[in-house]
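Missing here: one protein chain of the complex. Every other protein chain is in place.
Chain lettering (A and B) follows the sequence in which the chains are written, and residue indices restart at 1 in each chain.
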Amino acid sequence: MSLYESEDPDMTTDLDTPPPAPPAGGDPAPPLGPWRRALRGLASSPAAVLSGLGILLIVLAMALAPAYAKYVAKTDPFRSGLSAKIMIDGTRVPVMQRSTEGLGLGVTPIGPTWGPQYFLGADNQGRDVAARFLYGGQNSLFIAGAATLLCLACAALVGIVAGYAGGAIDAVLSNLIDMIWAFPVYLLAISLSIVMLGKSFDFGPIHLSSSSLILPIVIIGLVYVPYVARPVRGRVIAITNSEFVLAARALGIRPSRILWRHILPNVATTLIVFAPMLMALNIVTESSLSFLSVGVQAPNASWGTILQDGQALLYSRPVVSMAPGIAIMVTVMLLNLFGDVLRDILDPKSVRGR
Amino acid sequence: MTDPTPAAPILTVRDLRVSFAGARKSWNRVVHGLSLDVAAGETVALVGESGSGKSVTSLAMMRLLDPATSRIEGSITLDGHELLALSEADMVAKIRGQRATMIFQEPMTSLHPIYTVGDQLIEALTCHRPMAASAARKAAVALMERVRIPDAARRLDDYPHAFSGGMRQRVMIAMALASRPKLLIADEPTTALDVTVQGEILSLLKELQAEYGMAMLFVTHDMGVVAEMADRTVVMLRGDVVEEGTTEQVFRAPRQPYTRALLASVPALGSMAGEPVPLRFPVIDIATGAATPGTPLARQPDFSAPLLEVRDLVTRFDVRGGLLRRKVARVHAVENLSFAIHPAETLALVGESGCGKSTTGRAIIRLAGGQSSGSVRLGATELFGLDAARLRRQRREIQMIPQDPLASLNPRMTIGEALVEPFLEHRMGPFAAARAKAARLMDQVGLAPQMLERFPHEFSGGQRQRLCIARALMLDPKVIIADESVSALDVSVKAQVVNLLLDIQERTGIAFLFISHDIAVVERISHRIAVMYQGEIVEIGPRAAVMETPLHPYTRRLIDAVAIPDPARRHLRRSQPPSDLMNPIRDLSFVPPSRRYREATPGHFVRED
Partner (left out) sequence: MLAAMLSRLARMVVVMLGISILTFLIFFATPGADPAARIAGRNAAPETVAAVRHDFGLDQPIWVQYGAMMRKMFITGDLTSFVNRGEKIVPTLRAAAPVTLSLVAGAAVLWMALGALTGILAAATRGRWPDKMLMGLSMMAVAMPVFWVGEMVNLITQSRLHNTWAFSWVPPLGYVPFTESPLRWALALVFPWLTLAFLYIGLYGRMLRTGIIETYQEDYIRTARAKGLTARRVLLKHATRSAIIPVVIMFGMDFGVLVGGAAVLTEVVFGLNGVGRLTYQALKVLDLPMIMASVLYASFFVVLANAIVDLLCILIDPRMRRK
């Protein structure tokens, strides 16, 4: 590939003959709908297949957390184990060791044993980092995934209402989107979480304790709504003014059916294209908020909270910070890679047409 | 023209083969061994329909194809240089913009939008021959004057968006002439332009070619343009040369069936003189060359009572701007339009881009947006007084066939779903009846009913237009508005679709409002013609009257500008001054003048100016 003009061979061989040769009698091949074409495109892209498998593998690994804690590490990663001792090379070693730094007053948790127990060492409370890493991964992925769905749902609602209704409703919603956009995301997220985490959250019959995962999901899910709602609105407007919607109106199709059958399925691609990228963004956001201690709250773990635990141990036990950091990096890279392929396949902008 | 190669050829192409990289490292060949010569001062036309490989050939000659995904083999010799042996750096240093230059189809997108026209012209002048800034500027002004851009010195500092399409194409030509090339390749240079502007650009090219003594390779699909411009003609089909000869020979005595079929499908202005009713295109079998002459339309319109009556139709759009997005101007897209269509009649609405003909079509079914007023009566129903629900039901009676069939089919619905949907929405019967009708209509428009399970992208352009026709027919409409419905189709496909429309009219008695810029097609298909200019009808009357005795000066200009596919009837005037179409944007205070029409002969009205 290079930057030069690349002629689409399809365009040059079309002399009013349909692209695929019509099956001559017999069993016709099933028609390829846009969705199945997209799936086929994904399946034929090595980058998409590999990154998809990678993501699946990470999710599966994290799902094994309880089994790992129970059968391999034989520990409860949510209880502090300051006085625990483990066997290494036949000797019993305390998990919290005398500090070798400074005056030797404090204690330093044990480093990686590379064995079944305390594989990645312990944190400041003597908990098994490897087990917490897996549990934390569960939470990080769950929060990011749920927040992605929430964000897509809200953005779809706002974008579709604004784009389809137009007029005053659109003006109000668009200005609101712009305003929230002008608000730095991290400050907004921190503000929301501080207010909500301040004490437990009571709103009518809903009661959420501050350690609930719902709060970070809601916060992370909401802050990126403008980023998705704006392009969704643009897409809805484009489709509403498209030739085929005009044709549907000229045919006398009911407005509700036009919205449901003609506009929404075509907006869906925009939302799907956003999903992996948003998921990646949410993983980073979750870790940042938890790092600032305004995300996931104790005793729950996430990759972000482990990074926060690791902050104090950065120079003595860097592995506590390195493991979740690398996990985040790999997961986000895989998601972005997958997202890139997905966008190339689904985004009409990348489809060349004259 | 008696001597086809007056001098040694400037450009010699031998056995040119072009392939593109396909899936799994295969190569798809799209040009199979093309050979041609172009001599200085000579024009050779490369003609073909879409997919013939003509544009690819022209890009290959400039080596503008991506070397990573394309392969060019054979030999291209230009002025003593073997182009396929040159390095990319040598192409830049010796060929492109020096010995050979090129102009393209889309003047609207071919100029860089963020540099002034002057910058781009001066760049073309100086990139091969360094010169002082003031000298370059002077040379640029001279070039702009040479291509007849009015007020050249001042317009040099304008950006492309301030120029109309025709003016931009003039700038492109000026840029191509900057280095006094030996060869000018023109790739569909007038296809995107209005017919009057096309005439001007063609005559300008002819004139400049004579002056500069250039060889010209003219790539086009338009047989009228070929007849007007070319000394010799090369006809291509799916990457092969099927016929080659002097333009006279090719048009007078085509040897190959394909060429004959192609020429038979080309509507020629004036060929309908003396024909009383619309006439189908003759059909020629490409394989055997056997010709079936076109039959005239058997069904006569019923002029006893109008079916659709439009009175004083006005459509305006506000232009907003400034601090509070207030109205600052108004587009008078349609002004005081009145006409009637009768059962089984075709009324054609002709005009150039921006004249309001498409807006008229949409305003009739109240889909134009903006503010519309006036009266549209369909039988006894006044459409402009209906509420949304009744209007929706009423839309059954008037259907539309769009210009771009692919865009007007929902990509996520199968053809079956798309056809059945309107039938069910209007509660015309149960699902089984809808399916049966859809299958029957598919058959009527010449497609297999099994294709109902397919998606729009699996069809070719002509098939998609047939699908749109079938979809419109699902509702048994009384009137069909065909908005540039055949304009984007290849000539042979265009002829087939026109024939299909005539078949449908003969069978069902549907009335057509046929909106088009293509006067030659209009002449073939219509009973009456209305000519639109700047939102108003300037002339309306029976087809023969309007075409043979045009009364309004604009109608005459329009008819004169059409290139006729007959080299014996070359008629484009040389040294035409450029005419820019006026846009219909007016101040808010603008009051449209009241118009009077004179009835020259019965039913033939012309605006009194």
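As a working rule, a residue touches a chain if its C-beta (ideal position, glycine included) is under 8 Å from a C-beta of that chain, and two chains touch if they have at least 3 such contacts.
All values derive from a computational prediction rather than experimental measurement.
For the omitted chain, the shown partners it touches in the full complex are A, B. Checked against the full complex, the candidates B:Met172, B:Leu237 or B:Val546 give a single residue touching the omitted chain, namely B:Met172. Screening A:Leu173, A:Met196, A:Leu251 or A:Ala301 for touch with the missing chain picks out A:Met196.
Of the residues in chain A, those that touch the hidden partner chain are 1-5, 175, 178-180, 182-187, 190-192, 194-196, 198-203, 280, 284, 287-288, 291-294, 307, 310-311, 314-315, 318, 321-322, 325, 328-330, 332-333, 336-337, 349, 352. Touching residues on chain B toward the chain that is not drawn are 62, 64, 68, 88-89, 92, 95-98, 101-102, 104, 106, 109-114, 116, 123-124, 127-128, 159, 161, 172, 175, 179, 321-323.
The working rule: only the chains that are shown with their structure count from here on.
In whole angstrom, the spacing between the mean C-alpha positions of chain A and chain B is 48. Of all the residues in chain A, the ones that touch chain B in their complex are 1-2, 4-7, 9, 11-20, 22, 28, 30-35, 242-244, 246-254, 257, 261-262, 265-266, 354. For chain B in complex with chain A, the residues that touch the partner chain are 20-22, 28, 30, 49-53, 55-56, 59, 64-70, 106, 237-238, 362, 365, 367, 392-396, 399-400, 402, 404, 407-414, 421-422, 425-426, 448, 450-451, 453-455, 457-463, 468, 471-472, 475, 490, 492-493.
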